[in-house]
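Working notes, structure below.
What you see is the complex with one protein chain gone and the rest in place.
On to chain A.
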Amino acid sequence: MFPELNNLLNISPDRAEQGKLTLLCDAKTDGSFLVHHFLSFYLRANCKVCFLALVQSFSHYNIVGQKLGVSLTVARERGQLVFLEGLKSSMDVFFQAHKEPHPLQFLREVNAGNLQPLFEFVREALKPVDNREPAWRCPVLLVDDLSLLLSLGVGAVAVLDFVHYCRATVCCEFKGNVVALVHDSGDGEDEENDILLNGLSHQSHLILRTEGLSTGFCRDVHGQLKILWRRPSQPTAQRDRSLIYQYKIQDKNVSFFAKGMSPAVL
């Protein structure tokens, strides 16, 4: 995890919030470093994590995790981490017989209907178990990423329904958290992705949006991060608090600074 990002969000592994939906969004840049941050953050916070890793392999996340001080292999072996490796599991859908619907069953359907099997997988992974297992702090669902489901033929409404059920179960019933990454094409031509992004924005308690610099690539500033805290049902009608920082990704850390205050230019 990145300590500077924890300071900006005013969170720490010792006092992680519960019952929240965090939306990660990237536009014209790669926001996957936020996924790695929250994965290592919640593992360090002793939470039970269900990670729907649809984009990269287990070894990729494990290598990055080790740079951030967590071992996904150890976490999986002791039952703290439930890892769905999308790249590997997708082959099982076609070449292995299953009695029950596979979590990625929609890949076999002509018209990808709903994601109920995927939701059942998440609920089964995070449901409270008996006291024989170590007590984890709270369940967390992490998804990398939801836009990929659209690319695989799932409709935006179906993805919204999947997140709806995850919110109802993981956030409200299990008192856990959901963190999901959605890409923003930014050109307004992908209507399905815009519906997904806007729909999730209205439901989220925290939105982290990374954007590439409008001036193009810069060696010392890799992008800017917008942080928006929302209160979907709180009584104040004031504008939700927001902050903007620029950042630079290093080998094992990400440094954040105010706009125009990069150490390279000071």
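Keep in mind that, in the parts below, a contact is a pair of C-beta atoms (placed from the backbone, for glycine too) under 8 Å apart; a residue touches a chain by one contact, two chains touch by 3 or more; residues count from 1.
Everything that follows uses one rule, which is that contacts and distances are computed from a predicted model.
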Hidden chain of the complex, named as in its UniProt record, picked from "Inner nuclear membrane protein Man1", "V-type proton ATPase subunit", "Elongator complex protein 5" or "Proteasome assembly chaperone 2": "Elongator complex protein 5"
Touch criterion as defined above, residue of A:R44, A:H60, A:R137 or A:H164 at the omitted chain: A:H164
Using the document's definition of touch, tell me which of A:T22, A:S40, A:S89 or A:N114 contacts the absent chain. A:N114
Which residue, A:R15, A:H202 or A:R219, contacts the hidden chain when the whole complex is considered? A:H202
When the complex is taken as a whole, what residues of chain A touch the one chain not shown? 114, 116, 119, 157, 160-161, 164-165, 168, 172, 194-195, 198-199, 201-203, 228, 230-240, 242
